[in-house]
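See structure below.
What you see is the complex with one protein chain gone and the rest in place.
The first chain written gets the first letter, and so on, giving A, B and C; residue counts start at 1 in each chain.
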Amino acid sequence: MSDSPIAVEQHAEHGPELRHHFETAEQQRNAASLGMWIFLGTEIMFFGGMFCAYLIYRLNYFNEFAAGSRSLDVTLGTVNTMVLICSSLTVALGVRAAQMGKRTLLVILLLLTIVFGFAFLGIKGIEWYDKYKEHHIPGASFDASDLIRDYPQIHIDPSHEQLYFSLYFAMTGLHALHMIIGVGIFAFLTFHAWKGRYTPHYYTPIEIGGLYWHFVDIVWIYLFPLLYLIDRKPLG
Amino acid sequence: MSEHIMSSKLYYGIWITLMILTVVTAKVAFIDLGPFNTVVALVIATCKALLVVLFFMHVKYASEKLTRMVIISSIFWLLILLFLSLADYSTRALGHG
Amino acid sequence: MATAAITAEREHYLNKEYGIRSWLLTTDHKRIALLYLMSITFFFFIGGFFALLIRLELLTPAGDLVQADTYNKLFTMHGMVMIFFFLIPSIPAVLGNFLVPIMIGAKDLAFPRINLLSWYLYIIAGVMMLHCIVTGGVDTGWTFYTPFSTAFSNTKVIEAGLAIFVAGFSSILTGLNFVVTIHRMRAPGMTWSRLPLFIWAHYATSIIQLLGTPVLAITLVLVVFERVFHLGIFDPTRGGDPLLFQHLFWFYSHPAVYIMILPSMGVVTEIIPCFSRKRIFGYHAVALSSIAIAVFGFLVWAHHMFVAGISLYSALIFSILSYLVAIPSAIKVFNWTATMYKGSITFSTPMLYAFGFIGLFTMGGLTGLFLSALGIDVHVTDTYFVVAHFHYIMVGGAVMGYLGGMHFWWPKISGRMYPEWLGKFAALIVFLGFNLTFFPQFVLGYLGMPRRYWQYPPEFQVLNVLSTAGSTILAVGYVLPMLYFLWSMRYGKIADDNPWGAAGLEWKTTSPPPTFNFEETPEVTWEAYNYDEIPAPVEVSLER
Partner (left out) sequence: MFDNFPLWPARASTGAGNVDALYIFLVLLASFMSLAIFAMIVIFALRYRRRRGVEAEQIEGSTALEITWSVIPLGIFMVIFAWGAVIYFHERTPPRGATEVYVVAKQWMWKLEHEEGQREINELHVPVGRDVKLIMTSQDVIHSFYIPAFRIKQDVLPGRYTTLWFRATKPGVYHLFCAEYCGTQHSGMIGQIVVLEPAQYEAWLSGGLATGSLASNGQNIFQQLGCPTCHRSDVQGRGPNLAGVFGKPVLLEDGRTVIADENYVRESILSPSAKVVSGFKPIMPVFQGLVSEEQLNALVAYVKSLSPPAGAAGAKSPETRE
């Protein structure tokens, strides 16, 4: 790390975006970016608590986790992963458009991101509804007898099966909540981009909003194999 | 943070790679690799995550190490949580109640 | 309230603007610090009131003052309010908020609006907690142990859990602000090895807040989910493991102890060199020990679970790791003591609190060694020995440091001096009252009196009476400073810019500081604690 981050002399360009307590626009941008990265670090630990529970129960109750995972729709899961990857692409291109000052392109890309976000949530909703119909939602109406019937080769304890679905709903639910927040952030960004607030000199909100979106994407990149692909190999 | 503007070709390249890796991970899961199914799935997921972090999130072009330090220390702390919890669970069966 | 007290001849942060809006919508870190000061003081007295009721109930062996359920709610809410609404925000959100930017020569924290947001989150959480308290309260213990909290308690667990979740969010935002500020906003010449050790302590604290609090947040979310949606992650009747809850809970809640004590250590590290007129002994050792505590603090959590049913082998691992975290604390104590060697010492109120801190923290730390020794822990865990131990750390340590810091920086914050003799008197009362309250509890604990007991066998009564007597003295010691601080805002002697002759950037600006802290960005050319270059204040030298 350098000795001191502040340049002694003031920069000449001093846009309206520069807040009073920063010396330079660069210092302000660096601070915002670091702040977002640190926030993402806390998010890793937030999801980490659930990953810890997942790891321990999966090691102990592998059969039930495998059966639960088989009951998910792997096609929908794959499609949803692709939807999120597409949305990450539009975000990355959006940041690029902002860097180059292409306002219309930026607005289009941000809108596309929101569309992908809704698509993801819609598909997720369909999957949840399927689980509801199959009585796989933990609670009084939970019923794993269909899994016990479908997979006679593996031994399934209903209470441990419920544990898998508890984690499935907790993890995908909180991920979806992050998606909803992300869509909200991007709606805000789209509005301001449309108003022309972002220029090649000032596009920090786009950049850090993008970081958040990519992070939520990465969480899903791990959730997909961990929840959908636990044990898909043909049963002997 | 980067002033670096990446070419859109690179973005599309990363995107295609991510899409292919997604299909690969879904397909590989149906082949019996024994205990390596999980390993493969996690390696592919980590590759995808790295691509997103390095290129989409511009960490490859970030001028300073601080961002990397934040990422690495968060992951390190997550590993502390996972491993020390496992230290309990994996040795419970060894007896001594 | 403070605005009226200042005669306006020079513009500073207190008299720049008036009116309630200028406070509630401020983004000035100093004003936010005062908002926090008022709110945490409020919660401190709420928590203290619960504590006094607990002590009164324990005056007699029979449960005769309150009902058992009421008693259980009292200690639960005492814990929750004191930990999440007083101790965790105490020094960081008040003194840290006020001082971190000034000490590093910045105009404000990196994200002033997020700073204000974190105060509002704290207030929202506080209102939720108060609402929970007045509508029936919660009786799970502040530890929320499952399955009692998820499946058996019929009190307001969800509300309390969400209140703490929101308070945790506030704490994360404060920590985030500090880390970014310390990295990005230092004045020219303010290198890492010139930072005051108060800053190092807050940096370490922020790391813990950032990496620990989210785990508590998700754990509480899962508890709430378990109550609302009947998930079974911690419920043994549905295959879950209640010990997993304890692992996740203590992963945050053990390091949380360091969130409370590290800033206090930072305060003491500022006070001792000042009143010894000396450079701190072993700057780098003290700085690194803060970071070491933050890191090692995350490796020891299961020492709260030695009798909970964890495996023998992991108990051994966590026990040995627990001793590692004791080393950096010991290093700090030795360095503070060595700093006084060949100094030129005066006994001002902050210094008395610092002495008290070292003494009580040493005792708290040493009894920690008892608890990390597996064989002893089995006997004394969940007894009053533990209660005494953590009060020595949190009240004897953290609160002593907080009060010491409040006295030390009060002239800077308010521009007025507090009455010195009253300050010394209160410090003495706090020290005596504290020891009388909590020392008997060590004995009670070894005798085997379990904690969270509403009624107890009669042979424990004498020690409990002593403890209750001490708590009333302690209460007086805590009310006094609040009264004379309020008094001094109007009637106190006007403070100089640097009444103690202290080193550090905060003493180079005016008392109280202007809104942007410095007339112009300072350029740092000196090492921290350069007491050889600063003359001792005349007034203090004449006192002896």
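We take it that contacts are C-beta pairs under 8 Å (C-beta built on N, C-alpha and C of every residue); 3 or more make two chains touch, one makes a residue touch a chain.
Please read these numbers as outputs of a predicted model, since none were measured by experiment.
Trainee: Looking at C:Thr381, C:Thr437 or C:Ser511, which residue reaches the missing chain?
Mentor: Hidden-chain contact among the options goes to C:Thr381.
Trainee: Given the full complex, what residues of chain A touch the hidden partner chain?
Mentor: 61, 63, 155-160
Trainee: By the contact criterion defined above, which parts of chain C meet the unshown chain? Give residue numbers in ascending order.
Mentor: Chain C touches the missing chain through residues 63, 68-69, 72, 139, 141, 143, 145, 147-148, 151-153, 236-237, 242-243, 276-285, 306-309, 312, 315-316, 319-320, 323, 326-327, 330-331, 333-335, 337-338, 340-347, 355, 358-359, 362-363, 366-367, 369-370, 372-379, 381-383, 443, 446-448, 450-459, 461-463, 531-532, 536, 540-541, 544.
Here is the rule we go by: only the chains that are shown with their structure count from here on.
Trainee: Assign the assembly's chain-to-chain touch graph to one of these shapes: line, ring, star, complete, other.
Mentor: complete
Trainee: Contact counts by the stated rule: is the higher one at B-C or A-C?
Mentor: So, comparing the two chain pairs, more contacts are at A-C.
Trainee: I'd like the Å distance between the centres of chain A and chain B, where a centre is the mean of that chain's Cα atoms.
Mentor: It comes to 14 Å between the two C-alpha centres.
Trainee: List the centre-to-centre spacing of chain A and chain C in whole Å, with centres computed as mean CA coordinates.
Mentor: Between these chains, centre-to-centre, one finds 35 Å.
Trainee: Give the residues of chain A touching no fewer than two other chains, as numbers and ranges.
Mentor: Expected reply: 1, 30, 34, 38, 41-42, 44-45, 48-49, 52, 56.
Trainee: Residues of chain B that contact two or more other chains, please.
Mentor: 66, 73-74, 77, 81, 85, 89
Trainee: Within their complex, state which residues of chain A touch chain B.
Mentor: 1, 29-30, 33-34, 37-38, 40-42, 44-45, 48-49, 51-52, 55-56, 59-60, 74, 77-78, 81-82, 85-86, 88-89, 91-93, 95-96, 99-100, 207, 210-211, 214, 217-218, 221-222, 224-226, 228-234
Trainee: Okay, in this complex, where on chain B does chain C touch?
Mentor: 66, 73-74, 77, 80-81, 84-85, 87-89, 91-92, 94, 96-97
Trainee: Which residues, counting only chain B, touch chain A once they are in their complex?
Mentor: Result: residues 1, 5-6, 8, 11-12, 14-15, 18-19, 22-23, 25-26, 29-33, 37-38, 41-42, 44-45, 48-49, 52-53, 55-58, 64, 66-67, 70-71, 73-75, 77-78, 81-82, 85-86, 89-90 of chain B touch chain A.
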